[in-house]
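Each remark here refers to the structure printed beneath this line.
The complex appears here without one of its protein chains, the remainder shown in place.
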Amino acid sequence: MSVPRGSTGKPPAEAPPLPHALLWEPLLRRALREDLGLAGDLTTDAIVPAGAAARARIVARAEGRVAGLSIAASAFRLLDPRVAIGPLRRDGDDAAAGETLAWVEGEARVLLSAERVCLNLLGRLCGIATATRALVRAIEGTGARIVCTRKTTPGLRALEKYAVRCGGGENHRFGLDDAVLIKDNHVAFAGGVRAAVERARAHAGHTVKIELEVDSLAQLEQALALGVDLVLLDNMKPATLRQAVALTAGRAVLEASGGITLDTARAIAESGVDLLSVGWITHSAPALDVAFDFAAGA
Amino acid sequence: MSVPRGSTGKPPAEAPPLPHALLWEPLLRRALREDLGLAGDLTTDAIVPAGAAARARIVARAEGRVAGLSIAASAFRLLDPRVAIGPLRRDGDDAAAGETLAWVEGEARVLLSAERVCLNLLGRLCGIATATRALVRAIEGTGARIVCTRKTTPGLRALEKYAVRCGGGENHRFGLDDAVLIKDNHVAFAGGVRAAVERARAHAGHTVKIELEVDSLAQLEQALALGVDLVLLDNMKPATLRQAVALTAGRAVLEASGGITLDTARAIAESGVDLLSVGWITHSAPALDVAFDFAAGA
Amino acid sequence: MSVPRGSTGKPPAEAPPLPHALLWEPLLRRALREDLGLAGDLTTDAIVPAGAAARARIVARAEGRVAGLSIAASAFRLLDPRVAIGPLRRDGDDAAAGETLAWVEGEARVLLSAERVCLNLLGRLCGIATATRALVRAIEGTGARIVCTRKTTPGLRALEKYAVRCGGGENHRFGLDDAVLIKDNHVAFAGGVRAAVERARAHAGHTVKIELEVDSLAQLEQALALGVDLVLLDNMKPATLRQAVALTAGRAVLEASGGITLDTARAIAESGVDLLSVGWITHSAPALDVAFDFAAGA
Amino acid sequence: MSVPRGSTGKPPAEAPPLPHALLWEPLLRRALREDLGLAGDLTTDAIVPAGAAARARIVARAEGRVAGLSIAASAFRLLDPRVAIGPLRRDGDDAAAGETLAWVEGEARVLLSAERVCLNLLGRLCGIATATRALVRAIEGTGARIVCTRKTTPGLRALEKYAVRCGGGENHRFGLDDAVLIKDNHVAFAGGVRAAVERARAHAGHTVKIELEVDSLAQLEQALALGVDLVLLDNMKPATLRQAVALTAGRAVLEASGGITLDTARAIAESGVDLLSVGWITHSAPALDVAFDFAAGA
Amino acid sequence: MSVPRGSTGKPPAEAPPLPHALLWEPLLRRALREDLGLAGDLTTDAIVPAGAAARARIVARAEGRVAGLSIAASAFRLLDPRVAIGPLRRDGDDAAAGETLAWVEGEARVLLSAERVCLNLLGRLCGIATATRALVRAIEGTGARIVCTRKTTPGLRALEKYAVRCGGGENHRFGLDDAVLIKDNHVAFAGGVRAAVERARAHAGHTVKIELEVDSLAQLEQALALGVDLVLLDNMKPATLRQAVALTAGRAVLEASGGITLDTARAIAESGVDLLSVGWITHSAPALDVAFDFAAGA
Partner (left out) sequence: MSVPRGSTGKPPAEAPPLPHALLWEPLLRRALREDLGLAGDLTTDAIVPAGAAARARIVARAEGRVAGLSIAASAFRLLDPRVAIGPLRRDGDDAAAGETLAWVEGEARVLLSAERVCLNLLGRLCGIATATRALVRAIEGTGARIVCTRKTTPGLRALEKYAVRCGGGENHRFGLDDAVLIKDNHVAFAGGVRAAVERARAHAGHTVKIELEVDSLAQLEQALALGVDLVLLDNMKPATLRQAVALTAGRAVLEASGGITLDTARAIAESGVDLLSVGWITHSAPALDVAFDFAAGA
């Protein structure tokens, strides 16, 4: 296979390209409106004097991988563009428990009112990156890579896929529109694997890769004979995966899927497959514990 | 305390009132557009014949509490209003592993193209309800209740809070706008607890309750003297909580917060506090494994 | 009652906290698009030279209370961020007839094209503040306070409630979601007052206050027995209100509603009730006459 | 003048064409979201049983002109399309105090939750129609007509202008984009009336009428010499208006503006001007008192 | 006719007033989101180093009339406000093949990612302006003017009408809402031309002009007798148009429509009609070839 190898779970040499603000500012605005309602922050507006300035630190309370720091921190600036933000760590970095990730400075009311929106997003994205990193480390040195799925939160896909990249993982399809993935149901409707692949090849654009899900070596042989670009090996044991790798002999990219946990990942990766596809890093990763500490004297 | 007691984690006698479609249809539309992109479902459009009909079951692959079933299933109808949906279980029910939650019937292309959006939302909401239920069960019989926080996913707060209700829990504030919660930072800016409470009382509307976060019995005494409606007891051990309950003697609703896990919950609840406030049931609950099975012969 | 007293209709010591721009900029953008249509300002674009600079004053043509000045004036900056705005008066101030409220300086075309959108909003908000102030003054010294209702213009609730605060009034519920208010119809559906209050207490969150509407002293006694937080006394004469106050003896906040005009307000307030709830200050207050005067030599 | 005459304040033979739903449904959805917040109608959801049916009447509590009945009532159907609405009166009708305007039938929860949004809009639109009708009646028989201005509520212009038509009035410009109206400031920037009119004529499209504001008979003569289509006579006394009419001799449509009240309107109209332009019917008309009465036995 | 004459296809003395950004920024944001999808610019993000600066020229590859340059170029600034744009030519200028229209300077990634959105819009608008200019030149000296129609691209009407003005043409109606145009179908529903015109006159506002479409001289006589403001002469030969002009004798503005090409325009214009109404300049003008050239050494 000519597919590049070598992701290691180490901090990437450079942070992954940040999604354009155009793609996530509407999400943050919605989140701010959701939290402020019509009446705004009753507590802060009642208690904190207008114009009082404050400085606060965004802190990681647990060890983890940073993801989405500048995105989440922009919640403050969407409420008030005069807020200054000084990131200390960049996305893709590892942060120790207790480490300061960024400083935020501005009107105290603004800092208090946008704090939760910032932390909710940051905790989720760092959680995904941290979960991904754990898997990437688990398979380090095997040459296999971790990829995520379309099992993402409604409205957050671009950001959650970005968090996976911050964790050292890679992205599978962003949507139903950017690659063909033929599953058992498609095969059933087409009346067979051959028909399904041929219809896909005839109708999908020439810029589109075709992947086929198989659950047996027999089906894998058929897939290889049909010349698909990628094969998803569904729920196979490491021993079967090894046979699949041998059988394929580089004729397609092989992706293992199903039952991949921190415990099982290494054995699966050592089978020689190219990719381990994992849903839980996006749909079930616990949030990283991040907090907001006002500076003494604030 | 006149506060009603008795949530038990049993299926509620009636399902919680469903949020109005007006509030969540835009979220589902965004999720569908996110998944379909501009080009739509390349695989399905290429392979599945136009007009082919299909019937599929939404299935719980693991045991759990149902939440958001009709909301998530409406993804199919937003893509094609002719899809018929027959829910077998209602929100708030417990479902066994392997149980069918609902049937969906319509054009096969539509079922395949909206499947992931439906499952992504359903898995998350059932996951939250299931986590909530576990906590509710852990404290069953103590008279305490489980409440959630504002630690929710951007854009999904109304639905995640609904899932908590499906799990037998209750909701704390929906936003910064519907109750006053005075935390340490507010107190610092006000220059003291008394000033903070007085400012809140002077400025917040008469329809608004006032809650104060305290981290010592001394502060609790001060809170009670100031006559706040609710007190949040931050990170106190069960023994301290018991003292707090005794000290309060019904003069305020008491809410324990911090360090509440399935292991610690019961001891905390047995202290006699009214509420246990838990963030992880919304921000870190693993998704329930839900799947979509096409009927034989589809 | 521990409820704070003493609003007097005097300019507040500090202006009420301004709603975040995030909450009202979409409204102003819609208003500008509504006025400009597709073709823009035909008159100005035809007649006023591109690049011509101008300076204009926003003037109160009648005496009144200022509300929403910086919000309304931001219409100019939404059309062209280079416009400079210098407010002379702040929200909550009283302005004499003929007084200049603010200066606006920028390209003449921009000033002329956004003038009407600015004035339409400003006139309405100042009108509400001025009407509220009149009522606040009418009851000055009685210890009662003026509160508004949900009878607001579609899409303007947050701003109209803010204008009430600028007038020295206070806000009742911002929506159906932030307090329980049990009216006769709810009681009818519940099958009685007791059932209604119990259901509300069982289902509403612990952060939510419960108010009950009553129209007789007998009902008031029942309400007090049930321990509701607030009682709305519907359409009672001052004499009856006095009896209600005596009967209540501080056990609940009392709110008079119905038939409150500038003429009747004082007698009602002198009954000793805590609050006078008035719909017409938002739904029927005449706009304050505000105008836009170009500086000589412009 | 060939301009048609004869509006009389009588109910129009047919109701004015209803604005398309596409233009006002977004406004109603925003109003519903504004009132329901994230948590929905706490009171109703707690107290009123799911599935309970109800029937209610929309009632005019005061005499007035109906406007926007089906538009406002659609609030119920936007919350639940199964609600049935039976209008008894049509827009443009006069309704007596106590008259039922429409019946609404459906789930009780829906009726209670959308009631206020419906009434807020209906009260405002009927208020505008009723105020307009009063002016139309005041000038009945004079041949003059009442027209409204651009002094409308942000976001409601199309509906408020429709309410004016329901009241027997007519509409002036809907926005800056559909006719030229040259005011004193435009003249100042152009360096004179002639230059202003010539620039307007040279640049505005051939489908666009040109109106000039004048405040003296000398300016009127200049306007007529320049051949403008319409002349706005600003703040002239009836005697001067009569001279203006004589001077004009049908060469332009004449529109009186400024100081037009129910008391002054007739004298102004009797001057022979074609139109009376009035801002307060949209910006300062008190809402009509409309209510929602649940049927006995509901 | 008092209608101004004299458009010549020469560059206008000053560029037409630019539509406000408020009206077209949402279109550009949609276009950027359409092109970037969820994953962003895969090629650029992979290959071009973060932070690399670049300078590029927007170049006309073919001779044509410039339109929408600053609007289209704002695509870069919507992606990144730090991009600097230096326009060399203004809208309404003629540009030679190979001429540089503007410089764009900023982060290379931004320039590459927004390039296509900018060029797609610019090419279309310049194409419309160039087609319009050709027609304007074809009739130069005849005194007639070119006007566009409502045959525009969904969502782009304001910009396409602006491009027509940049080409030296003028605009007919911007929508169904800004003038009356009575066509044969309207006449059929009204039961005759007289009834149609009278209904229009009775119902349309006094600020609205009335145009009638006719397809014979007999109908034209009827239109003139009814005193309409504008007459659309549908599909008449030049000889007939000349008769129409003579018959009209300045009593109405005459607009020829149908079959107007670069070949036929002059003969039609020489008939003496005031306006030539042409749909294809907006719906079928080929895009001008515009390109984006990175500076050497970038």
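A few points about this structure:
Order of writing sets the labels: A, B, C, D and E. Residues in every chain begin at 1.
As a convention for this text, a contact is a pair of C-beta atoms (placed from the backbone, for glycine too) under 8 Å apart; a residue touches a chain by one contact, two chains touch by 3 or more.
Since the model is a prediction, treat every value here as computed from it, not as a measurement.
Remark: the absent chain touches shown chains A, B, C, D, E in the intact complex.
Only one residue in the set E:A84, E:A97 or E:A202 touches the chain that does not appear here, and it is E:A202. Considering the whole complex, the residue from E:G98, E:G141, E:G175 or E:G227 that touches the absent chain is E:G175. Note that of E:A15, E:A60 or E:V117, the residue touching the chain absent from this view is E:V117. In the full complex, chain B touches the omitted chain through residues 29, 32-33, 36-40, 45, 50, 78-79, 109, 113.
The missing chain lies against chain D, touching residues 14-15, 17, 19-20, 22-23, 157-158, 161, 171, 174-175, 177-178. Remark: the residues of chain E touching the chain excluded from display are 27-28, 30-31, 34-49, 52, 54, 108, 112-113, 116-117, 119-121, 123-124, 127, 150-158, 174-183, 185-186, 188-190, 196, 199-200, 202-205, 208, 280, 283-284, 286-287, 294, 298.
In this section, only the chains that are shown with their structure count from here on.
Here the C-alpha atoms of chain A line up with those of chain D after a rotation of 180°, rounded in steps of 5.
Of all the chains, the one whose CA centre sits at the greatest distance from that of chain A is D. If you average the Cα atoms of chain A and of chain E, the two centres end up 45 Å apart.
Distance from the chain B centre to the chain E centre is 53 Å, each centre being the mean of its Cα atoms. The set of chain C residues touching two or more other chains comprises 36-40, 45, 113, 157-158, 171, 174-175, 177-179, 202, 205, 208.
Chain-to-chain contact here is organised exhaustively, every possible pair of chains being in touch.
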